[in-house]
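The complex appears here without one of its protein chains, the remainder shown in place.
The letters A, B and C name the chains in turn, as written, and every chain counts its residues from 1.
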Amino acid sequence: MGKIFFGNDYNRTGHPAVIEAIARTQGDAFGGYGIDTISEKASAKILEACGAPEGAVYFMVGGTPANVTVIDALLRPWEGVISPASGHINVHETGAPEHTGHKVLPAASGDGKITAAQIEAIVDEYENSGTLEHMVTPRMVYISQPTEYGTRYDLAELEAIAAICRTRGLYLFIDGARLGYALGSEGNDVFLPDLARLADAFSIGGTKCGALFGEAVVFPDKTLAPHFRSSIKQNLGMLAKGWLISAQFDALFTDDLYLRITAKASQQALRIARAAEAAGIARYIDSPTNQQFLVLTRKQHERLAERFVVQFIEAGPGGTDVVRVCTSWSTEDADVAALIDALRVL
Amino acid sequence: MGKIFFGNDYNRTGHPAVIEAIARTQGDAFGGYGIDTISEKASAKILEACGAPEGAVYFMVGGTPANVTVIDALLRPWEGVISPASGHINVHETGAPEHTGHKVLPAASGDGKITAAQIEAIVDEYENSGTLEHMVTPRMVYISQPTEYGTRYDLAELEAIAAICRTRGLYLFIDGARLGYALGSEGNDVFLPDLARLADAFSIGGTKCGALFGEAVVFPDKTLAPHFRSSIKQNLGMLAKGWLISAQFDALFTDDLYLRITAKASQQALRIARAAEAAGIARYIDSPTNQQFLVLTRKQHERLAERFVVQFIEAGPGGTDVVRVCTSWSTEDADVAALIDALRVL
Amino acid sequence: MGKIFFGNDYNRTGHPAVIEAIARTQGDAFGGYGIDTISEKASAKILEACGAPEGAVYFMVGGTPANVTVIDALLRPWEGVISPASGHINVHETGAPEHTGHKVLPAASGDGKITAAQIEAIVDEYENSGTLEHMVTPRMVYISQPTEYGTRYDLAELEAIAAICRTRGLYLFIDGARLGYALGSEGNDVFLPDLARLADAFSIGGTKCGALFGEAVVFPDKTLAPHFRSSIKQNLGMLAKGWLISAQFDALFTDDLYLRITAKASQQALRIARAAEAAGIARYIDSPTNQQFLVLTRKQHERLAERFVVQFIEAGPGGTDVVRVCTSWSTEDADVAALIDALRVL
Partner (left out) sequence: MGKIFFGNDYNRTGHPAVIEAIARTQGDAFGGYGIDTISEKASAKILEACGAPEGAVYFMVGGTPANVTVIDALLRPWEGVISPASGHINVHETGAPEHTGHKVLPAASGDGKITAAQIEAIVDEYENSGTLEHMVTPRMVYISQPTEYGTRYDLAELEAIAAICRTRGLYLFIDGARLGYALGSEGNDVFLPDLARLADAFSIGGTKCGALFGEAVVFPDKTLAPHFRSSIKQNLGMLAKGWLISAQFDALFTDDLYLRITAKASQQALRIARAAEAAGIARYIDSPTNQQFLVLTRKQHERLAERFVVQFIEAGPGGTDVVRVCTSWSTEDADVAALIDALRVL
């Protein structure tokens, strides 16, 4: 019998309703390159959910293309993007932002988040440098919600970041590759209309949240990036059969499917977290979302790995292993129960 | 009732067997980013069909990413790629090759093809220029099979081009976005093992040949691009759920599905071509594949467009319209018959 | 004794007055990176000569950096620059424009010039393509005055090009690497204020016109490129000791030195051209400036090369050689007389 999978949140093809939505398109002919009736309909649904009637939605194949295309479409060559040092664009995109010519300006971060004060300090340092033309101009802030460490900005934090961005002339771009897992997590107070109000651009992740693939990039003000489709094509992200992505989002944004399946996963993760703590296992970071980072002894790690697929992240304090346990829209309650049982006796 | 669609070959979601292949993956967990059992199996099938046991196959999301990533992975910054002026990389990729820093060196082409002699002349001109370091070094030849005008290289032509490439130190890259429509077309003498023997890299197109999306990039010698996966990720083409593409190719390369459905479309196109000629309608270019370019009077064009979706390409001689009629794997014989009837009385 | 040099116009260090101007700066300390009193003064002189009080002048190290930085500062990534196929940016800059991500859109040209009609046709073709987002958007026109073939736009031609650029939303950029040789050439009717009135940016070449090195890039409207200094630095063209270039331009723009020394060279070239024609030697192109292209038999070429350094350009009609004879600000009348004598008996 195979191991029970908690290794990541992109190991299954997609939610049945999403696959069904694709299969349903089989009988019809559609316009190419994202100009089709399903894309129109799905865009309208998303903009309504965001309370952003003047916005635009672009359906992208994946998270890295979404991030890089937004950066490339908005920044001029001498402008850079402030990011947590641990941010996806700084660590896990094989230098794709730099490949299109844009420097990432990293800000130190322990838990995946940065603060308004850090952003302001970077801009101050630049403006006071006396060597403006010799330095990259900070022009955008990139953050993710939730972060790669599963943490979450609360509304006050986001408001503060957005305020600094406006004051200092920075775009705010929020990477929502796992957005669902934040939206429905316990205690969350940041919802789609908040993102639309505070960010210049943000993405709603599909790949990790029930879709086969695809992210929706939302510009709350559609006039901000009038040439975005040219930029998508140039950045290699224009899917010939664009309806394949929008049909999935149409399904995910029907009857709150997106929220329901991701909220459940975050609740499962929290149950695991509490069971771990009850068993005396420390969490590396206090995450309210679907990724939990447990600090295990080598022996505990080995024992857990006998029955469960989990992911080693990095060496922890005192010879321990930091191990990621990841739920997703496809995680079954029985598997969570099995994991909790295992943690109790680890 | 809607019009009958001959507008392009990417207007339908995908062949039922392909959709079924995706749906069948629903119950299992897979490794991410193209490292999975289905990708292994599909690669092996393709390499066998190509007679290239030492090769490597990479599954890419689309044709433009495939083209640009191959160029970017093989060329150094000061090297360029020779292409027919009408080549996809030169006209319809929004400058994506240049966005990654590579100049396209266009060669004049009336029918979408270029010759070995043209290639040699470009290299000669460069080498005799006396200003080597001031010019882009020709280092790759890009051609497509079939071309954007539906034409096809025969084996002798390809052998000649490959010979020049070897003599003059150029990579040969063949874009097979519509490859199926050439492979099964009447009189074709270039097959997968020929491509594997003559090209340094080539693609087998899925998007236009029965798949929902996806192209297979084949390197007959896998040592040629050892870092290709890094290049895919950096060029924004790394799909998290890589098995979604390989499962489609696995289906297409089972029981010759790929060849059967595309060969049928090319035959349909030829029936249309012959009917047009019988009706006194000239063809702009003599194409043996699924794209036919008819020279119509404005009135004929309008009359045809009442019942059929066709695509205006460019102004033809004497005030005529050059109109593309495109069959595909999804074209029904009844629709072909209706079109032929219409052409007879146009 | 050495051969007499007509090989190019950048073979001598610089005009004595220019070297003297540099030497005179020896005793003083200056601000770095082009922010200094000499640069201010030289800019003011140039803007006055151009009748462009609202303009800005940037002193660049060379012609290729000037061209590429202007393109990179003004264009967005999905926008391209129309250029004669023979234009310097398309042929002799090792793909530097593409290295910074910008596609050059070549227009056919026999004599180095293109027409307003050609430009309009390219824009029309783009706008009527129906695939806007798949193509590079034409957004700038690059021409050179005089061209690489020594030819020259007259005022009516330039007015027509500028009118099309304004109507169709294109920047007009004029590369004046050899501008002096056009300004003072026989029959010229395009002067600095015309360039300032018609172009969005143009360069005044120093390297080939009496300076040791350096070009002045003029934006008649300084608000067009407010971040140009950041772009200069990023494009590797920011000289630490900026006054070294401006001091040279200050000397060249004192007492009309720039115009005098280049006008003399164009007159010398014309004397050579007329002598050649009198001797029955055809000119490949009718050039009024310092570059003359003679069509010689192989034997004539060899005989000429015994005593003179000239440059083979390309094979001419009927087995002839097209050979460039180039005067410059440093060409002596005695050498011109010797060449004329030689042509008479060739």
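Here is the rule we go by: a residue touches a chain if its C-beta (ideal position, glycine included) is under 8 Å from a C-beta of that chain, and two chains touch if they have at least 3 such contacts.
Being a predicted model, the structure only gives us computed values, none of them experimental.
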| item | value |
| --- | --- |
| Among C:L195, C:M238 or C:A263, the residue in touch with the chain that has been omitted | C:M238 |
| Per the touch definition above, residue among A:T94, A:S109, A:S203 or A:T327 touching the missing chain | A:T94 |
| Residue among C:Y126, C:F213 or C:F312 touching the omitted chain | C:F213 |
| Of A:D9, A:E133 or A:D175, the residue in touch with the unshown chain | A:E133 |
| Hidden partner chain, residues of chain B it touches | 33, 72, 76-78, 100-101, 132-134, 137, 227, 229-234, 238 |
| Footprint left on chain C by the chain that the document does not show | 2, 5, 7-8, 10-14, 16, 19, 22-23, 25-26, 28-32, 61-65, 68-69, 93-96, 99-100, 207-208, 212-213, 230, 233-241, 243-244, 309 |
| Chain not shown, touching residues in chain A | 77-78, 80, 91-95, 98-99, 101-104, 106, 130-131, 133-136, 312 |
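The working rule: only the chains that are shown with their structure count from here on.
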| item | value |
| --- | --- |
| Chain whose Cα centroid lies nearest the overall Cα centroid | B |
| Centroid distance [mean C-alpha coordinates] between chain C and chain B, Å | 42 |
| Gap in Å, rounded to a whole number, between the CA centres of chain B and chain A | 34 |
| Touching two or more other chains - residue numbers and ranges from chain A | 100, 230, 233-234, 238 |
